[in-house]
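Shown next, in structure tokens, is the structure this report addresses.
Missing here: one protein chain of the complex. Every other protein chain is in place.
Labels run A and B following the written order; every chain starts at residue 1.
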């Protein structure tokens, strides 16, 4: 069976509307990529060594893909994922790739399938469906491509036309890879870190006490010194800013900030370090630190992004065997209105404070995020995230938010990916969908054509740069 | 850039479906407007003096519009909104209008933008986009129009073909404006009040004790007399009915009614007056009074409408400076199934009792409102409200409710607006959307053409009159 890319993919069915969408898309298809939030490892670009094979490239780090194969009853080891203790059989790359190809039909209609197809056709020139019959041939063909100069990470970075790429990093990361890249005159790209302090802010997070100790050590203050802890966080943020960071990212189960006294916060901090804090107290301290993080953002200018609503590591046995990010993070109901209010009460009207709110519970788009971003200058609506970063979901997002908040209160598209090779496919998808959405509004007489042309350009060029202060 | 109105706006993209939609729309486009719930000030029609300028007309009272400009970092004072204490600089109408025009692109794709465009083109004959360049010219052009006789409120009322217009009023309002309009032989329109008793029913509402005292004074009973309080409420409802009212409207955070004993209610009432009632007790009393209000509706025939799920005045600093209705009321999650049940247990099967349930949390449409209205003869599904009163949201509402409850269990369209000039645009939008929804069902073989013709006529003519007993 043939594999190809429809030039009109994702455009509306109606021919007249499709024509408008195509023209809008073409006006922005060639613009550079801005990727202000993602999970690519900067060492890939620093080291610039070839990717080894398609299994490493498409399966090993992409739990969007491996989870669907797991759901079909295939063990993660059969997909080449090693266990934490390196026990048990792990399939070879060729075996893992074969298993993937045999199950290609499971990805039909999925977002991952869409991106994979784009990559296979557009980057590697594959013209046949992955299948049991074609698996070995595709493995060899892709592996051969990967050894060529044009598939070296830096060459791809250039050919993808990436203007800026943000990584996500531990607060104590020395950012040496970022520094080396910035100092390398042969690499003109802009690769910037993102401050991700969750496990330093929430006493219930694994490793919190060690992380606090590491902050103290770096800061030269006693671990139990609460002011030193705050100063160290501010200092590490400054370190990130000095390496180009523009944002700090907060992953929380529920987006709750709390206003408590300094004394109360200090007491909770002490109890947490002494291991005496119950889960309610830990939640309160974490909520306090979310508000403190907002304060720091107001002070140092880092954009604050919030990614809530994910129950991480839902399947304990897989987590214990394979570690985090193994495909069983599940969304939960989310609400922002009360929880985020302490931040907005203090800083919501400050246009220099940028607070980007994401969601995987799509009910908040029309109910909460569009109304909040339609009033508070600080609030930006995060692009559809995780499971919602998919064609139909993106159009639902646009329909749910635009009528209340317009086109200028969003974050711009966020690829949020670990899969470096999928970046162009994702941004292309976003541009096509914005073109489709706008084309429908043009066709329905709701936006005129010149306005749609301006808007799609702004959505690709201006909006993410504004939201992320780039 | 040109500004115009597409004759086929809001119709489906597919040409065949569009043709059906156009025909359905045209069959009802000229029908009179029924507006059974809204917020127009009746003194506008009583006094019949010219609107002064476009800023007063489009910005001053329309917090749908000002909130989006505020989100862009523009202070409300720059939009001509005075502070409560009249301190601080307030932009002149011309300055405010200029700021609005410079930011016209922020309204692209929004419901407010859609209505504004309709009004600018259809009422004022504007043919250019508002912008920095055109702001002054548009200001002058609109201001000049407003001085003509045809733009006097009563002339507009006639040209809009409004059959009946309901206002929303305080229970102690003397309704003199309504009485004067009804008594004026030169004004043939029907302008009726709506009883809105929230701040008389909920001890936690600001001013409750004063309001209760005012009821007692009017009734000639001691303030602490609970029976006198109930009698006074019934008496004020009668006063409203005598002035043409057909409904009583209840704005509540959560739609909760409660069945408690008379003794318990009386005790809570006393505690509330003595300032000893905690928030739980206040909630219980308010829930009791929601049930009592239903009882009164059964007795006096007023349609009971419920508008739940709005966190009012989310931004304390703006509220303190500019007062309520300044753009930061935010929807919250809503559920009806348990909370409204005490009312339905008593009166749900009484077809003479009309209970219209609105929502800003659109998840309740398919989950709760359509099933409830698809069984209880008393329940009517409120038209999409507030942020959901927008083209895509309205179509989602129709799709979410029709398959369960059909076309005959709704309230009919509600404009719910303070913006008098937007009334025709809003009703026109609703008719277009109903035509579009029905046209799709015709095209999909789900409703035949003659049935669709009957239904759209019923939706505009019959359904609101039935739901609101007009």
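As a convention for this text, a residue touches a chain if its C-beta (ideal position, glycine included) is under 8 Å from a C-beta of that chain, and two chains touch if they have at least 3 such contacts.
In this text, all values refer to a predicted model and were calculated from it rather than measured experimentally.
Asks: So one chain is hidden, and I want to know which residue out of B:89, B:276, B:312 or B:454 touches that hidden chain in the complete assembly.
Replies: From the options B:89, B:276, B:312 or B:454, the contact with the absent chain belongs to B:454.
Asks: Based on the whole complex, identify which of B:238, B:341 or B:461 touches the chain you can't see.
Replies: That would be B:341, which touches the missing chain.
Asks: Using the document's definition of touch, tell me which of B:258, B:372, B:393 or B:425 contacts the absent chain.
Replies: B:372
Asks: In the whole complex, what residues of chain B lie against the chain that is missing from view?
Replies: 12-14, 16-17, 335, 337-338, 341, 344-345, 348-349, 351, 363, 366-368, 370-377, 379, 399-400, 402-409, 440-441, 443-448, 450-451, 454-455
Asks: Touching the absent chain: which residues on chain A qualify?
Replies: Listed in rising order, the touching residues are 1-6, 8-11, 13-15, 67-68, 70-73, 105-111, 113-114, 129, 311, 314-318, 327-333, 360-363, 387-388, 390-393, 396.
Convention: only the chains that are shown with their structure count from here on.
Asks: From the mean C-alpha coordinate of chain A to that of chain B, what's the distance rounded to whole Å?
Replies: The separation of the two C-alpha centroids amounts to 40 Å.
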